[in-house]
Every structure is written in C-alpha cells, then in structure tokens.
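Complex shown without one protein chain; remaining protein chains in place.
Now for subunit A:
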Amino acid sequence: MAVGAVIENLSNRKLFVIFSALLVVQILFFLVGAWYAPSPSSYMEFEMITCRDETRGFSGKWIHRDNCEQIVLSEYTPISYDLREIVFVAKMPHARDGIELEYSPWFQFLLGVLHVDVAYSEHFKYVSHAPLELEVRMGYREKGSQKNEWNELTTSNVTRILECTIPDEEKKKGGTYDCDMLDLFELGSSSYPFYLINIRIPIDQNACQYNPLSSNCQIGQLTGLRLIEIHQNGGFTLIWLWTKTLMTPVVGACLWWYYNRVSDWLYSITYGTFQINQLARNPLLLERAILYLGLSLAILDFPIEWISLTHRVPFLLLVSDLRQGLFYTVLFSFWLIFAGEHLIDDTTRNNIKSYRFNLSFIIIASGALLIYDLIERGVQLYDPFYSVWSSPTGSQIAYVAIFISAICILAYFAFLLFKIVKVWTTIKNKRSAQLYQTSENRRLKVEGVIYRFKFLMLFTVLCAAFTIIAYFMKQYGEAQLHGDEARSGFLTGSTSAFFTGTFGMCNIYVLLLLAMYAPSHKHYRGATQLIDENDDEIIDDPSNQHTESNAMTTFLKPSTD
C-alpha cells in the first residue's frame, strides 16, 4: 500500500484555482514593490573639504566644517614637510533644506566609496598600481549631543591600490587621470545619526627620497577626494520587513503541516496495518529535502532585522548573507536530489550517499563563498575600513574563493542538466516500452513519477523565466534614470519591484512544493511507492475512482497520444 503526493490527486479545477490565487499573490508582491517602496538604496555625495591642521592630527582634535581653516589644494604651500597637516573632512549626512538630516537605523547599512582625483603632473608622477595609504578617523555623534561633540568610532590606517588611467592627449598640465573608485568602509548598522570623517594622507619624506616605492610616493598629484555614501532606503526596509513578517507565519504553518503529514502518514502506516515490517520507513529522501528547503526558507524569512531598529547589531549584514547562502545551497541541493529521485530505473535512489559527488560541488561552492564572506564582512565588524581586496594576499584569497565557487557552480549546473536530460530520456523510453505492457499498478506508478517531475520542471522553468524577465525590467528601469528630467514611469520603480517580486516568488515556489509534494491522504493504491519496485499487488478499490477529471491524466494526455 502506498500513497501518492497531493499533486497527483488534485482535480484540474482545484489546481487552476490554486494557481490563479498564487498568481494574484505574486502580482501583489510586485505591486507592493513598484508602488509603495522607494528604490532599495540611495546615495549621498560628499566632496571632502580640505582644511589645515598644524598639529597634524596629534592633538586628537576633530576637524569639522565649523573649525576648518579651509584651503585650496592647488594654491596651498605646506608649512612643514609633513603633509598630514592637510585634512580631508566630510560630515555625514549633509544638511538639506536648512534642516540637519540624520541617519536612521532603518538604513540597515552604510557603505562608503572613495573617489580620488589625480591630476597629471611632471613632478608628482603617478605610477600604476600605486598603493594609497590613508589615515582615517571616523567619529560619531549622538542625537541629543552638542553640535560638534564627536566621539571616536574607529581609527584605521587604510591601504588601497590606486588604479588610474589617462589617455595620451591628456598628458599635459591640467589633464586628469580616470581612477577606479575605492571601497572605503562598510558599516553593518546605521546606529548613529551623524558621522564625521577625517582623512590624512601621510607621506614619509625620507622614505620617498631614498626609495620611491615607499608609501604614497607614487600616487601622483592628488587634487581632491570625493566620498559616496550608500545606504538602504528606510522606506524599502519597512516594506521589506513587513513582507517578511507577513510571510513568516505562513511559511511556518505550511512547514508544520508538511511535517505532520510526513510523520502522520508514517505513523498510520506503522501502526495501522499489518505489514509493519515491510512498509515502515523513514521519510523519503525527497520528502526530507523538501522539508529542509522549507526550513531554510523559514530561516530566510524570519524578520530578525526588527531588532536592528532598537539595538546596535552590526552583524546583521553578515547574518543576512549567511541566510541567503544557506537557502541557495539547500535549493540547489534539492534540485539535484529531485532530478535524481525521478530516475525511475536507478536502484541507488533514496540514499543521500549516492549524491555525494554532485553535492560536493555545491558544498565547495558555498563553502568558498562562505569563507570569502566571513573574511570580508566578519572582519568589518571590528574594522569597518577593512577590505579583503586591499592587500595582495587578501585579494588572491578572494579571487581563488570566487573562482572555485564559479567553477563548482558551473559544474553543478552541467551535472544538473545531464541529470535532467537523463530523466527525460528515461521517461521517453518508459513510455514507448513498458507503460501499457506491465500491470496497471506499475503504469500508475510510473505515470505518477513522470507527472510529478514534469510539474516541478515546468514550474521551475516558469519561475526562472519570471526572474529573468523581472531582472531585465529592473535593468531597463535603472537605465531610464538618465538625464535632467528623470521620467517617473512604471518601470523606474522596478528595482524594488524586482526584489519584492522575486522574494515573493521564492516563497510561493517553496510553499507550493510543500503543499503539492506532501503525501496525500487519498490513497492511490500501489501507484507511487517509489521505493518498492516489486510491490506489484493490485488492489482494486472502487472508492478510488475519481469523478472529477484528474490533473495528472490530462497533463499526461498529450504526450501519451
């Protein structure tokens, strides 16, 4: 006696209703993103003002706009040999409309990108890949504090590689280099309303004289620093958190139901029949895979970010990376197992060990990315100015990690494709060879397997196509934001719609899997016991004759004709 999955026992009408409802929910997800949410992130530009500080930073005094002895770099003659007397200052955020703006915990993260303006100069020659060393001090201010009462957040010596290019015709006085931007800092939480950045560029005069390779001797004539600060928009955070909050109980309930289904069925089988020894079994591998997929979705959905609004939790950025990584790892593993479990003639099924080789690709890929992420974002918890890419060894590690994971993911997809093709050919062969020759029991069994496989395949392809379309809509919408008068068309809000839409789809995909591939209570005797291929007993039960047309039979019809 065996049980089919829910999907095989659903009537066409029910399936249609479910699909329409899900489509409506999906569209709702999109619309919420398109209409209510602003774009996911925004930026503010800070052209750093240059100030003179005779103490060269040794006094520990903060330099800000109000005590700044402003200078013009090109006209300034330093009074000493130490160029640390020049301070680059930016206070974040700017005041706007006469009001002092504040950063809010809703921003979730703050990251800073630095642009270095380098002018062509005969005397201060820029050498490619020159390391740029900066002494950065970052301060913060609490909300109710005095106007310029800055507290130390972090002090760091930052080294970045300055990559600049210049066309030949620009190599004259007044010509400027085109430099790549540099990652400056990344704060995993935006817990203070104001920040102040003081940057000094130390130049060791003796070292330069004897060894032009030493620090900051090759950076060329620096004419200015520009800082771009990027944060997540509060509006987007709000919408995002609410979608997550609303989805979590749904996913939780569905997961609970699925779990009960699986164990309940086992229970009834184990104690309700006489054939205990023969039929008692652990959940099938596939059932377990779906369970884990649901579990990882529940973890992904859980709106832990709410606590960032009241507490200072800089590790949330890392946590959200880890959750996403976990979900994708489980999803990819699930696809592989799903394809493998539908190889009807394969006798090694229902055993995780038989997937060892293929699963190792996913494990290695996600492991490599995990290591990279832990180094980058993990160290940033202690030093927001840290970047793996700044040191040669670090960037080597990063490159290797990304390279390995890229290779593994490619190999994984190649294997997956191979598996799918194999399943397809098996299905085809089954059809032509034995579908109607063996017993009714066997036929139903095979058809059930085929139907389940085709259904998920079609659904996955549909979701993938949807994601790709949404992605291109997002790209198109972002490209529209050019020129003076940015048109506010439908697609300009598509970036947020892409995120809420794909998030919704992820949820719907997994929820549907949980619902459809749970064991059914309608016993379809002998039909779909995947494991026991020799279970050929036919139990005729008239009560199992469905009056409604069954989705499975209609679905298979075109191909069986």
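We take it that a contact is a pair of C-beta atoms (placed from the backbone, for glycine too) under 8 Å apart; a residue touches a chain by one contact, two chains touch by 3 or more; residues count from 1.
Just so it is clear, contacts and distances are computed from a predicted model.
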What protein name does the UniProt record of the undisplayed chain give, "LSM2-LSM8 complex subunit LSM8", "Trafficking protein particle complex subunit", "Potassium channel domain-containing protein" or "CRE-MOM-2 protein"?
"CRE-MOM-2 protein"
Among the options A:E305, A:E341 or A:E376, which residue touches the chain absent from this view?
A:E376
Check each of A:I63, A:A90 or A:L255 against the chain that is not shown and name the one that touches it.
A:A90
Thinking of the whole complex, not just what is shown, which of A:H231, A:K244, A:R261 or A:K445 touches the missing chain?
A:H231
Who touches the missing chain here, A:F30, A:W106, A:Y126 or A:F334?
A:W106
Subunit A residues touching the chain left out here are 38-49, 65, 70, 72, 77-78, 81-83, 90-91, 93-102, 104, 106-107, 111, 113, 115, 122-124, 174, 176, 181, 203, 205-206, 208-209, 217, 226, 228, 230-231, 233-235, 321, 324-325, 369, 372-373, 376, 402, 478, 481-485
